[in-house]
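Only one protein chain is missing; all other protein chains are in place.
And then chain A:
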Amino acid sequence: MSKNNIKVALIGNPNTGKTSLFNQLTGLNQKVGNYPGVTVDKKQGVSKLSATQNAIITDLPGTYSINPTSVDESIVLKTLLKKDIKESPDVILVVADIENLKRNLLLFSQIKDLEIPTVLAINMVDQMSRKGISIDLSLLKKELNTEVVLISARKNEGINDVKEAIIRCHVAAKASPLCGINHKIDPDYFHKLKEISPNYSLYELWLMVTQNNYPDTITSEEKEKLLAFKQDVSKLKKYQHKETIYRYQEINKILKKTYIVDKSKATDIRSKLDKVFTHKIFGYAIFSFILLVIFQSIFDWASVPMDFIDSTFAQLSDFAKSNLQPGVLTDLLAEGIIPGVGGVIIFIPQIAILFLFIAILEETGYMSRVVFLMDKIMRRFGMNGKSVIPLISGTACAIPAIMATRTISSWKERLITILVTPFTTCSARLPVYAIIIALVIPNKKIFGFLNLQGLVLLSLYALGFATAILAAYILHKTLKIKSKSFFVVEMPNYKLPSIKNVLFDVIEKTKAFVLGAGKIILALSIVLWFLASNGPASFKNSEKNVIENSENQQLSDVVLQQKIASAKLENSYIGIMGKSIEPIIKPLGYDWKIGIALITSFAAREVFVGTLATIYSVEADDENTTTIKQKMASEVNETGGKLFNFPVGMSLLVFYAFAMQCMATLAIVKRETKTWKWPLIQLFGMTGLAYVSSFIIYQILS
């Protein structure tokens, strides 16, 4: 079976709907968005073309030509030049946007010259009448000498035609060049190039010369001959220019006969919206307003479902305790797992709201306007307008954000963006912020409509961005890396967000957050619970010691039980661990229990709340079950005041804002920068900054 699968690669300009088509063909849910550079890595899926024929579809990043200028684009070149039989595509499915067919056909003409069977799918035909476009399909097929299908990936139209065309194209296996670059430019030169090897098409050889990228199958002799062509760099450059112009001439000839735009029928909201969204003053004002609305909603809309989830888990824990047989397993469930998992679930409403807003921004085409507005500012700080996308999508999670930097062509700008992205407030920090804000900031409205807690949350996001930008500036001034900064961004058309895309995006991301955090928390809460309910000899004696202590003789039974539980916890393994780091964190205002939560947070920040939930559950006397928030609010410090008071709260907020507490991010940074140097700099730099800042904040406030 697998032997007969057709290997199909999806190639096309950015933002033409390749991933949308991929999702339709494979039934998967890869991320779709209305700005160039959503897909930055290869993704594979299986599609059933007919009753007997399957295809392995590979979705690729978008590119304007085979000549790459950034990491994401070079993935396309590598896929095409690979001569490995197992990996090289049998059929290339070029996806083009009907609205800008001319430019899309440039890439098509390059692909065609590789002499691989090619199907052209012209997407977004649902826009045709609105833009006044008409097309002569049968003539276009003839002129391009290829299978052409009109589709609408969003509306699921024409997908079967694509499947049939792939099969026909695979069976026919005919592939002829479209333009034949050699004649018009320098027949002699290209003739000599072709003579180097009969195993490759002329255009493949030309790409090897211009892109310095060779298939594994190339012999050293052939490579040497190719290298000789690289001598005259200015000639190469000139020929590449000529080649592009020649291709456009050919394309224009074809389109003149087959593609008509009636401008009088075209409706254009783009220019009207752009006047507002990219306006000198309104542009920034609207951007700030959008951010404000997002953070207000995170607090305002989420509080009801969150309270509901919190009390449900408290009851669940209660239910487990009173209905299951008392014993070790019940304790583990009621005191370890349920509160731990509840500590993640509770944040689903807030995180989903955040993801919802990001998805809407991404789907409307607004992101690219922000890139446009911010380029000049970002450049002063050693980054690129495109760095805005990682910084904004980093509010969901730093991992995809760091991947998104692949579209930045300058290595220095890209590296700086990678290094500072973890300062943006990711969704894993949200649980920590939310619970601490709820504890130390009063729930008041100011000016009658601004929620004070929402405002503090907004300032924490602002703090994250500001620190990212400041850190970028320092890196910009200290890093001695030479790389040319270049910036061309396509501004996509505005679109109404597809509800399906937005919902899938929110669901996928939320699921990933909950499952990812859930797994760690489940494991950690089991370990924590074990370490908290066991201990050395002193642990076993603690109950006896408390009871025999003469000071405690007059205490009521309830208070005595609490004292015993605390003494046990302090002498458990976890207590001993926490106590041993207490001297280091005391200056920041934290006790040893918070210390434990800090330690576990180094795996992932969001376990902070779960860890405290588990620790406090073990400590609580068994009678009354309270919610996580109530438990935290009722904790007392040595002087008898509230443990989570204003100075401690602020100190914790700042610590979590700055500290590098995410293993997964470090691993991705290692992968994208190919050395441990940068993740280590992040780990120590950020965590050091966190320690010093929290120290200062706490000492000033207390």
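In this section, a residue touches a chain if its C-beta (ideal position, glycine included) is under 8 Å from a C-beta of that chain, and two chains touch if they have at least 3 such contacts; residues count from 1.
Here is the rule we go by: contacts and distances are computed from a predicted model.
One chain of this complex is left out of the view, and of "Nitrite reductase (NAD(P)H) small subunit", "Ferrous iron transport protein A", "ATPase" or "Amino acid ABC transporter ATP-binding protein", the protein name its UniProt record gives is "Ferrous iron transport protein A". Across A:Lys42, A:Lys78, A:Lys102 or A:Lys670, the residue that sits in touch with the chain not pictured is A:Lys102. Checked against the full complex, the candidates A:Trp206, A:Phe372, A:Tyr433 or A:Phe513 give a single residue touching the omitted chain, namely A:Phe372.
Among the residues A:Asp90, A:Glu164, A:Asp300 or A:Glu490, only A:Glu490 touches the chain that is left out of the figure.
Contact with the chain not shown here comes from a single listed residue; of A:Ser271, A:Gln554, A:Thr639 or A:Thr675, that residue is A:Ser271.
Remark: the residues of chain A touching the chain excluded from display are 64-65, 67, 69, 99-100, 102-103, 106, 237-238, 240-241, 244-245, 248, 270-271, 274-275, 278-281, 283-284, 368, 371-373, 375-377, 385, 486-493.
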